[in-house]
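Note that one protein chain is taken out, while the other chains of the complex remain in position.
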Amino acid sequence: MKRVKADPKGVLTGAHFLDGDFAIAEGALAAGCRFFAGYPITPSTETAERFSERIPSVGGVFIQMEDEIASITALIGATWGGQKVMTVTSGPGFSLMMENIGLACMTETPLVIANVQRGGPSTGLPTLTGQQDIMQARWGSHGDYEIIALSPDSPQECFDLTIEAFNLAETYRVPTFVMTDECVGHMHEKVVIPSPEEIEVVERKWYTGPKDKYLPYKLDDDGIPHMVKAGDGYHFHITGLTHDEKGYPVINADAQDTCVRHLVGKIKNNAEKIIRIEEDETDGAEVVVISYGITSRVAIRAVQQARKLGIHVGNLRLITIWPFCEKRIRELAGKVKAFVVPEINFGQIVLEVERCTAGASRVIGVPHCGGWVHNPADILTAIKEAVK
Amino acid sequence: MIYFGDMKPKRGEIHIDKDRCKGCGFCVEYCPEDVLELSEEFNIKGYHPPAVKYPDRCIYCQLCQTICPEFAIYVTLTKKEEAGETRESRP
Partner (left out) sequence: MKPEDRLEEKNPIEDLLRMDRIPHIWCPGCGIGTVVTSFAEALKRSRLDLDKVAVVSGIGCTGRVAGYVKLDSFHTTHGRAIPFATGLKLANPELKVVVFSGDGGIFGIGGNHFIHAARRNMDLVVVCVNNFNYAMTGGQVAATTPEDANASTAPYGNFEYPFSLPYLADAAGATYVARWTALHLRRVTKSIQEALAKPGFSLIEVITPCVTLYARRNRLGDGLSLLKYYYDKSEIQHGADTRSLAIGYQDKLIVGKFVDREKPTFLDAMNTHLSKVLGDDYQLYGRLNNGGN
């Protein structure tokens, strides 16, 4: 993967006091995003507003489309026009985008979608937090595919992980999600934006060979095909139908097998390179708390209190949610008494933990239906329960 | 001076890809000089492709070429015509 320094035009170097939404917009601009198509939805709208204010002086296009379906489709079109693209949304808009997220996966189109999650289902709690779209990010569209999803816990991470999302999207030619939430999105904190030389950006994997030999889906040595853009004379064809190397539709079981195995394999087989988690005192721990996003900040308080009580608690924060850190959980399973999984939903990542633990340890979920963050006391209760 | 009396229509040569044809009949129906007719023979798919009935009547209007939905018929200028043609005078 070709890594270059960020384009200075988009980098607002300095120390700023920003909320998570604004930080996402700044991260996108720093990563080289020059096209944004979106639709207003609380609590994500500030990202769109910020982008629309900043893009005229950076150079690029902001367009508010007529709905989220148009937004995601315009993004795919713009990617094939050669730009780095992103949109931002929340639960209801995320649901609308699902069909074309599938199109992006099938056509291996890199793009970034930030979901500033809120209470659901349906219209739910537009102005209050939730972490209820985690499974939807992974399974929301029909068919078999894999995606990458990151979970920032602060405005600073909103900035950093948005850049990383763009890099991952380009590296693996896959839609990448920044799964934040209303709390982090609207929280104002210090965000340090480094100078352009300190920001590494992955360039798109452009094809440079002879035009008549170009095959849109021929796998390279790293298992990812090269990409081109419209207007360069390749006269290529892209379709959402199951296709062969040429990009032409092939409607039979063999082609489907090849196609789908590739879409799933390119993430699964590279999971170890993609996954990032943060661990604290997990080795030899009796209990490990697994959390992500804003809940991880609340969990720290519960973990501190538990440690004061003499419990050896490990803290594991998911920075990458998908692909899920199966390997690490399987390693810890059996060695720890229990996992405690607080999340602002009725139990989503806890299901993954249960699956990977396969009964070797107890798994105690701490669900929260949304609207606010956990009370640390609830997590502490679960930790105490875990060591009984 | 009668100017138009000296002008002659062009002459075209018709090429038919018989196996691509699906027997829709558009070309036969709309040829302005009734050059074509649906033949009796069957092509590989079981359709009756067109056949040239009056080759001398073709005036290179290219309507059959434009109307065919299967891209199965096209016209070229006869060799004799081509000799006298310049690029600019072709339609």
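A few notes on this one:
Lettered A and B in written order, each chain numbered from 1.
Everything that follows uses one rule, which is that a contact is a pair of C-beta atoms (placed from the backbone, for glycine too) under 8 Å apart; a residue touches a chain by one contact, two chains touch by 3 or more.
This is a predicted model, so every value here is computed, not measured.
Taking the full assembly into account, the omitted chain touches A, B. Interface note for the absent chain: among A:L12, A:M65, A:A255 or A:A271, the touching residue is A:M65. Shown as candidates are A:P56, A:G143 or A:G334; the residue that touches the absent chain is A:P56. Only one of A:G81, A:G143 or A:G334 touches the absent chain when the whole complex is considered: A:G81. Although one chain is hidden here, its contacts on subunit A can still be listed: residues 9, 35, 37, 56-61, 63, 65-67, 69-71, 73-83, 85, 99-100, 103, 229-241, 248-249. Although one chain is not shown, part of subunit B still touches it, namely residues 15-17, 20, 22-26, 29-30, 47, 63, 65-74, 76.
We take it that only the chains that are shown with their structure count from here on.
Subunit A and subunit B have centres, each the mean of its CA atoms, that are 59 Å apart.
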